[in-house]
Each structure stands twice: as C-alpha cells, then as structure tokens.
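Shown here: the complex without one of its protein chains, the others still in place.
All chains are identified by letter, namely A, B and C, in their written order; residue positions are counted from 1 within each chain.
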Amino acid sequence: MADALTQLGFASWLSVLIASIIKVTLILVGGSVGMMFLTWYERRSISYMQDRRGPNRVGPQGLLQPISEAIKTMTKEDATPRDADKIVHFLAPVVMLGATVLSFAVIPWGRMFPVDLNAAVLFVIATGGLHSIGMMMAGWGSNNKFALLGGMRGVAQLISYEIPQVMAIIPVVLMTGSMSLQKIVEAQNDFAGLGWYVFSPVGLLGFALFFTASLAEGERTPFDIPEADSEIIAGYMTEYSGMKFAVFYLSNYMSNLAVCFITATLYLGGGNGPGVDALGGIAGGLLSLIYFLLKSFALFFVMVLIRATVPRLRVDQLMSFAWKFLLPLVLVNILSASFWVALLRWDQQWPKLTEWFGAPSTADATNWGRLAIAIVLTLLINAGAVALIMRLTNRNVQKHLYTTDEELALGLS
Amino acid sequence: MTLSHLATEDVFVVERNDADFRAGQGMTKGLGIVFRKFRKALFGKPNSDRADTEGQFNVQYPEERLAMPEAYRNMPILLYDDATGHELCTSCFQCERICPPQVIHITQAKDPATGKPVPAAAKFVLEYDTCMSCGYCAEVCPFDAIKMDHDFELSTANHPELDVDYNRLLRPVSYYETIAPTMWSDVKEQAMKKLQNNIKRRPGDIGRDHGQKIKGGAPVAAAATPAAGAAPAAAAKPRGPVAAIGKNMPEDKTAKLLAIRAANAAKRGGGAADAAPVAQAAPVVEAVADAPAAVSAAPTGPVAAIGQNMSEDKRAKLEAIRAAKRAERGE
Amino acid sequence: MLKTEELQINIGPQHPSTHGVFRMLVTVDGETLVDLKPVFGYLHRNHEQLGEVNTYLQNMPFTDRLDYFNSMVNNHAYARTIETLAGVEVPERAQYIRVIMDELSRILNHATAMGFMLGDMGAWQTALLWGMREREKILDMFEYVSGARMMCNYCRFGGVVRDIDDWFITELKKLMQGLPHYFDDFEGLLLNSEILLARARNIGVLPKELALAYSVTGPVLRGSGVAYDIRKAEPYAVYDRFKFKVPVGTVGDVYDRFLVRIAEMRESYKILEQALEQLPDATGGFINPKVKQQSLKAPAGEAYARVESPKGELGFYVVSDGSGSAYRYKVRAPSFINLSALADMCKGYTIADVVVILGSIDIVMGEVDR
Partner (left out) sequence: MALLARGELRSILQTQLPNVLDSRWDTQATDQVEAHGEGQTVLLDFDAVVKAEAIVEVAHFVRDTFGYDFLSNITAVDYLKQGLIELVYQFYNAAEGGPDLRVRVRIGRSPEECIVPSLTPTWPGADLQEREAYDMYGVVFPGHPNLARIYMWDEFKGFPMRKDFPKTGDKYTHVTGE
C-alpha cells in the first residue's frame, strides 16, 4: 500500500502516513460493522433456537436493528454515580475498547494482513491481557458493591483463563516454527489448501482448548460470570448507561469477533481453502476473505449455540475447571506437539540435530510414513491424557456427591 | 420415609444416576437438540397445530391476529336493539351491586311528566380503569343488556377518558352477534321479549336518546333529556350524584327501607356501636327529614359509608362532596 | 489469618431473579453466604380484608390474583372451601373438569417455573421459551373456556361457569400428542448437562426432618424425600379414581426438586389421559342449579379445604357468621410457608446459589404477600 502511493509522487513518509490512516479506518469500520452484524446474527440465531423470530422490524429482516440500538444508547442519559471515582469510571470503557481494537492491528482479513508482525501471536496475547485492567477499573470506579464483585470475579477469570489460552497457541507456533500469523497461514496451505492444523490430533486438542479458553476471555456463557445478570445484576457494567455502556458492549462483541478471527487463523487456516491459490491475485484474496468470514461466523454460531443451551458456571467451579482441567491438557498437548515436530520437521528447523543424528533418510516435507507415525503417536498421547483427566474429574465429583454429615452441618459441599 | 397411606408402587424415587461417567456427553446432547430446533425453526413450517412442538410459533401481532374465542371478556359494553334503537338496560342495579370493585354507577331515568322512575338508565358510567373484567355484570344481568366486549386495544393517554359514559358504552346487538354468535343466540328471544314489554313502559324517547343509531344510520333525535355526552364536563372525578344505597330509589321506597332498618336495629338491642362485621350502614338520605343527626361524627363512627368496599381515595372525595353539600345547605 | 469483613448486600426488591418484589438481606463473607433475612410486604394488598368485605361470589375473581400462574387452582380451592362451608354438592362432570384444569395448570406452572430457574442459572431462557410455548397453548384453551388467559374466574359454587365442548376436547387431545415431545426435548436439553449438574447437585440441601419441621409442601417437600401429596393423602374431587405415582427425591437438593417437577409433569399427563377417558357426558350438568350464586349464605361455622397446587398445599380457612360474606378469610399460601425454609437452605452457599435455590422453591409474590 505504502510503496504504491510513493510511485504516485507522494513523499515516502506521507504515503506511509496515508496508507496507515486508510488501514486504521478500514479496520475500525470493518470491526464495528462486524460487531453490529454479530449482534444481529446472535439475536436472530438464538431466537430461531427458541422457536421465535428475532429482530425483523427495523430494516430488511431487522438488519438495521443494531444501528437503531446504537442511536438509542447514544441518546440515553449517561449517568455517573455521585461519589464514584470519576476519572477511573470514565476511562474504564476506553481501556477496554482500546485493548480490543489494538489486537485488530495484526488480525488478517483472509489473505490481507494489515501489519505483518513477526511476533503477531505475542502481540495478540498481550492485548488480550489488557481487558482485565479495564474490567477492574470499571468495577472499582463505579463505587457499587455489585460492580466491585463483578470486577473482581472478571479479573480472576480472565487471568486464570489466559494461561491455558496462551499455552494452547504454543503447539501451533511449534508446528509452524514462527510466530507471525502470515507464516502460520502459509504453513496450513498444503494438501490443496486443506492442511489445516485442526485436522492433526495436536491441532484438534489445541483448537478445543483454545476455543474453550477464549469463551472465557470473551465472557461468553458458560463463563459469563463478570456480568452474570441473574446474580450481581450486570457485574462491572452495573453503573454504566448511555454511551459508556454502548462502548462496553462494543468492546465485548469486538473481542468476541477478534477471538473468532484468531481461532480461524490459527487452527482453521484462515483464508486457505480449495481454489484460493488457483485464482490468485485480487479474486483469490476475495475468495480467501469469504472463506475466512465463513469460518469465523461458523465459530461464532457455535458460541451462540453454547450460549442458548448451557447454564453458567459458578466462580469456584470456573476456576477449578481452568486449573484442574484445561491446564494439564494443554501441557500434554505441548508434549505431543514436540513429538510431532520432532518426527516431521526436525531437519528443517534445527540444523544442529541433523549434525548429531544425520539427516532423516528422505528429506521431503510430506513423507507419508513419518506423518502416519506422528499422527498415531500424538493421537495416542492426547486421547490417553483426555481419558485420564476425565476419569480424575469424575472421581472427585463422585467423592463430593453425597455430602457427609459434618459437611452438611457446615452447609458446605 | 414410607408413608402408610401410599401403596409402595405409588411412590417412585427419581433416579439421579450420579454414578454415570460424565464426559460432556450430556452437554453435547443438549447442543444437538437445540441445533435441531434451530433447523426446524429456520427451514420447517411454522407451528400452527397444537400438537407439534417445533417451528416458529409466534404471531406478528399488529399484522397477523389470533381469532378471539367467543367467551373472551375484556371490558363490558351495553347493547341496544338495532331496529328500534332502544337500549336493553332497565337500570335494575343488579350489576352495580355484584360488581366486586364497585365501578358501575347508574342513575335511573325519570318520566319528565310525572317524575316516576322509568325502566331505563339516564346516566350509566363505568370506570374502565378499575374494572377487573371478571364478567359478573354480564352474568347477573337479567335483561342481557351488558355483555363483555372483545376489544382490548383501549390504552389512552388521559385518565378521565377511562370513565366511560353512555355514548361510548353502547353497541348495537348486531355487533355483539358478530363477536359472540352462539352465546347471543341462546339468550336472544328471551332478551328481545323482555325488551318489548320494557319499551311499552318507556314514554317518549327515553331509553333511545343516547346517540344510538338505528338501522337507517340516522341518530335518534336527541330528545328532551340531555344526552349523556352533554353531561357536565367531568372535571372532578365524581360523575353525577354518587348513588347511595337508597339515594336513587324513589322516595317512598327509601322511607319503607328506613322503617325496616329501624325495626331491625331495635330488635338487635338499640344498635350499640356494634360495627357489625358487615355493617349494613343506614343510608344518609338528605331528603328524609329525621336523618340521624350523628352525621358529622368523626369519620370512624357508624357514618353512612356508601358501599363498604369503596377505595380510600374515592371515599375521601365522597366525604368532601357531602361536606360541601351540608355547608351549602347551611347545616 | 487475613481478617475478612462481612459484606451486607440487598438482593431485591428490584432484582432480575427474585420472581417478583421480594428482598433478601444477605450477609456475605467473601462469596459464601452467612445469613439471609427475607423481607416481605412489597406486594401486600390485604387480600384477606377484602375477603371479609366482599360477598363469597365477589371474592372469587380476587383469588385469581393470589398465585397468578395457577388461577384455576386457586379458584378450585376457594370454591371447595365455600362448598364445604355451605354444604353444596358438585356434579361429577364439574369435578372432572376442575381436575383437568388443575392438571393443565400444573404442567404449565412446572414448565415455566423450571424455565425461570434455569434462566437464573444462566441458561439464557431457551428452556423457558419452550415452556412458554406449551403454556401459550394451554392458556389459549383456558381463554376459550373461561374467557381470560390468566384471570380465569372459572369456578362457581357447585360447578364451573361454562361447560367444555367438543372443540376443547379435540384441542386437548392434540395438545396431549405434543406434550411428550416437549418433555423429551426438555429432559434431553438439560437433565444430564454437566454444568447443570455442577450447579444443581448438593446445592440448597433440605434434609427430610427439616423439611417437615419447616412445614414446606409440594415439590420442595417431595424433593426432600417425603412422599406427601394431598391428592393421595386426602383425595378430593375424583382424584381417588386415577392411578398415578408420586415422584420423590432422595438428597433434597436443587437437582432433586428439578427431577421431581419433571416427573410430576409426566404424572399430570397420565392423570389428564385418564380424566379424558372417564369424563361423564353432559347430562350430569356442569353446575349445581340449586345454588343461588350471588346471594349464597353459609351457616355460621368454619371450613378449611385444601388443594395440591403446583407450588404446594393451598388452603382457604373461612369462618362464616351466617351472612353473605366471610367473617374471617385466611389463605394458607404454599409459597409463603416454603419461603421460611429459604434461609436455612442457603447458609454456606454462594450468592450464585442463593438465586438458584430461590428459583428451585418456585415462589410467586402474589401468594406470598397476599
């Protein structure tokens, strides 16, 4: 983009500036339109699941409903509690939205990368972490018991789910050997565009764990404790109304959108699909964008499906789920990923190994024999780990089942 | 706990199957069912039959409307005969007495010449805001004059408009026949027969002078008695003279009633301040000379309460009117 | 040890999951609940004073407003009390109609009550809306037969206002075809879902002896293991002619009450089937013609009749002084007395559980505050 402008005779610095301005506006517009579509999409699909029709009055099939809502929230009175900490109360939504939009800088749209950072994955995780600051500011700033409870719960949840989320990305990085999203997408391009990581056992378990952990990051049911309306009204968002509430809502849905995009990129080969390379050029880019959006909205549909079915976890159950269930599985997944890499890619990635053991007999990338061994081995490890963890969690649930008398007396179980 | 009054096979313990191995299969089964519902609702036919439990089941209200069952009751309306324009109501006060929230207020029409009461209502006010649409008035009316309407879109901005008076209560019998054909056909000939001999006892245009339109469409000449529409603008809430129990009964009947009550009181031992549980309070009728003088006692004494179950604010307004009347008469 | 200070939080009266205006003053140490004080009176309309001022018939529409989910059951209980008081006998067909209406009301109550509880648990109203769909179908039939969906005012002393005709019976049969699918969908949706088990098992445990001491009734008592159902303990209105089972729990937690309510819906389905078969023809009449409804006078004395309402034992205690209206009119409301066990059930659990436990007791404020 930038060099194309310099040929038009702009000064080099000016062209970079204009290019980045265009990119920023594109991202912001794309993100917020995506968010609006997401709200409409969620309300329509959840209403069909409940045998009713979602918004269909404003605009064709209710498509303008999010816009009318945006206008509504803007016209609503934006009240700040009297003895709330004004600055912190005001800045909380800004921090939340800023963190979300930051992560859009590196997220690809199909084959088009706004900024190709070679440590893009690290950047995404870093911005993911900023959410909890905004949440705590909102909780503390609004001087309301419910908000405080919601804020603390939110921070506890985000931190304890960030670890499994980050660790679930490590196998992908190991398999591609680089942290740049560009390379990750390219590495999933063999087998005529269908070599996605999700089809390898390591990738499958990684995808499941990453998706569950990102449900918690985006505060989706069954992990929507921070704003659990049935218990503590609206959690940290209790004292917000009008525009600030709309900004919270916007950041909430944009982070869901970002999470869906990242999951699609990391595990479902964002933008790769049959026929993308064949077309090439602009048409190929467009087709990859379509594939990419299809994948992300399918993922979002699964999120909505889960939201319509499953009740909410209690805070302590949520924590024990993260530390006792997700974390061990993620570590095992990294172990099996290392076997995968050792079997398939050790000659390209680690020249020193070739010195010690000599190059593997045939150096081509898709040696079927080694691939089969790798798949079987990692499958065994992962399946065994899942079964073991399931048995363990079931057993300690059993133990807890019949509350003993003294537990009953304490009223705890 | 084995309960001896229950045969053992009558009791079954719900099985909790806690021992099952749980690995997410329950949740996935739930997701599967919700997805099936989603597919059926999106692509399947809408759910119209009472038997099927899938597919869209809601109705887009303003455009599509569900048919109202005949027995549906929302707010009461008064009927008048299309041919003659005569209202069926003969102001017999049955509905006023039975109405649980006491929202019906009727004033009997009088023959302008002789001053005798006529089987027709001069003023009929119904407070739509307090009416609980229980349907008792329609049930007890011996002349089938008051029936329950099906129209439920009655929301309005100004509150006084909800004290519906005559000209907005009246509906032709043909209208009621459209909304409740079978219910009207059961009572039709009996109601019409009663109406005929009532019309004979109604001089002049009484009973058809509330703006009813007869079949030809021309409104019946608004005869001598002012149509209810011209009633004094109901600035304050109380519409016409609020009916004390004996208030709008003819004078001779009130006197007879008072005599009976006095006899009862004597029989019951001089009526000590026995706020008898359902105090059949003696009505304060200004016209009767020997009205009990203790009328200005503190409101908590056995002052004539008009109908025991008046709400507080209505009672307060009533007291205000009565005080104003007494002041005006210089008592 | 870190000194933790107890936090006092008001849940209600204006709160998304208190099923009406009900306030709980909760003292919390961290997340676990230490003490809970219920506060009532926000919906108090002095219904019992109204009963003393109105005549017997005038009071019938007010009983619709007690437990506004089951106005048919309230009417039935009130009508039975005045019938025992005034010695009015009810024709067979009217008793069958009343049983059919009660069981339909039980199905719609349990369907929506569990829907609300699951909504409190966070299941975003899917179960609730499926329950609402079945409720809508039943309410349409109530509207056809009584004139109103929720405020039915259907019973009279000695029978019912209007007879059920062929349209009603064919529609009821069609509804009966759909209900089993709804029961299976509902059970499949959540019965074994791991998260519901985690949120419902061993939460809000009410042991058997405590349940009896708290004089709770209905699904709450049966969930704790006491198989006391008035339709079996003191059969009224032709219930002794039907074969049905009384579901009973074992541990007495939220999950047991949930299972008991689902099982009760299936039992009501069985009762409806048998009632439809044995329904006598219309010659028996749907109301006792000898009763003068408006001016019914009961001899001096007292009467207490009770009915197994979906929420528990609903009874009316009426003392009459021979005149047309009651001298003393008391409503024994199941939700009101079941709430006395709430504090004991919630101690030791977290705020998230308090809301679920309240949902599992299934209260309606119209009945609690009267």
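We take it that contacts are C-beta pairs under 8 Å (C-beta built on N, C-alpha and C of every residue); 3 or more make two chains touch, one makes a residue touch a chain.
Quick caveat: nothing in here was measured; it's all calculated off a predicted structure.
Engineer: Among the chains in view, which touch the chain not shown?
Structural biologist: Its contacts among the visible chains are B, C.
Engineer: Out of C:Q8, C:Q49 or C:Q278, point to the residue that touches the absent chain in the complete complex.
Structural biologist: Going through C:Q8, C:Q49 or C:Q278 one by one, C:Q49 is the residue touching the chain not shown.
Engineer: Touching the absent chain: which residues on subunit B qualify?
Structural biologist: Contact residues on subunit B toward the absent chain are 1-6, 274-278, 298-300, 303, 305, 308, 312, 315-316.
Engineer: Pick out the residues on subunit C that sit against the missing chain.
Structural biologist: 40-41, 44, 46, 48-49, 53, 210, 212-217, 226, 228, 232-234, 299-302, 304, 306, 313, 315, 317, 319, 321-323, 327-328, 330, 332, 336-337, 339-341, 344, 369
To be clear about the criterion, only the chains that are shown with their structure count from here on.
Engineer: Look at the interfaces A-C and A-B and say which one is made up of more C-beta pairs in contact.
Structural biologist: A-C
Engineer: Could you tell me the distance, in whole angstrom, between the mean C-alpha positions of subunit B and subunit C?
Structural biologist: Distance between chain centres: 29 Å.
Engineer: On a C-alpha centroid basis, what's the spacing between subunit A and subunit B, in Å?
Structural biologist: Taking the average C-alpha coordinate of subunit A and of subunit B, the gap between them is 61 Å.
Engineer: Would you pick out the residues of subunit C that each touch at least 2 other chains?
Structural biologist: Residues 126, 130, 133, 189-190, 193, 195-196, 201, 251.
Engineer: Hey, what residues on subunit A touch two or more of the other chains?
Structural biologist: Touching at least two other chains: 49-52, 308-310, 397, 401.
Engineer: If you look only at subunit A, which of its residues touch subunit C in the complex?
Structural biologist: Interface residues on subunit A, with respect to subunit C: 46, 49-52, 145-146, 149, 221-222, 224, 228-233, 307-317, 397, 400-403, 408, 410-413.
Engineer: For subunit C, which residues count as touching subunit A in their complex?
Structural biologist: It comes out as residues 7, 9, 15-17, 31-32, 118-126, 129-130, 133, 189-190, 193, 195-196, 198-199, 201-203, 205, 207, 251, 347-355.
Engineer: Name, in rising order, each residue of subunit A that touches subunit B in their complex.
Structural biologist: 45, 48-53, 305-306, 308-310, 390-391, 394, 397-398, 401
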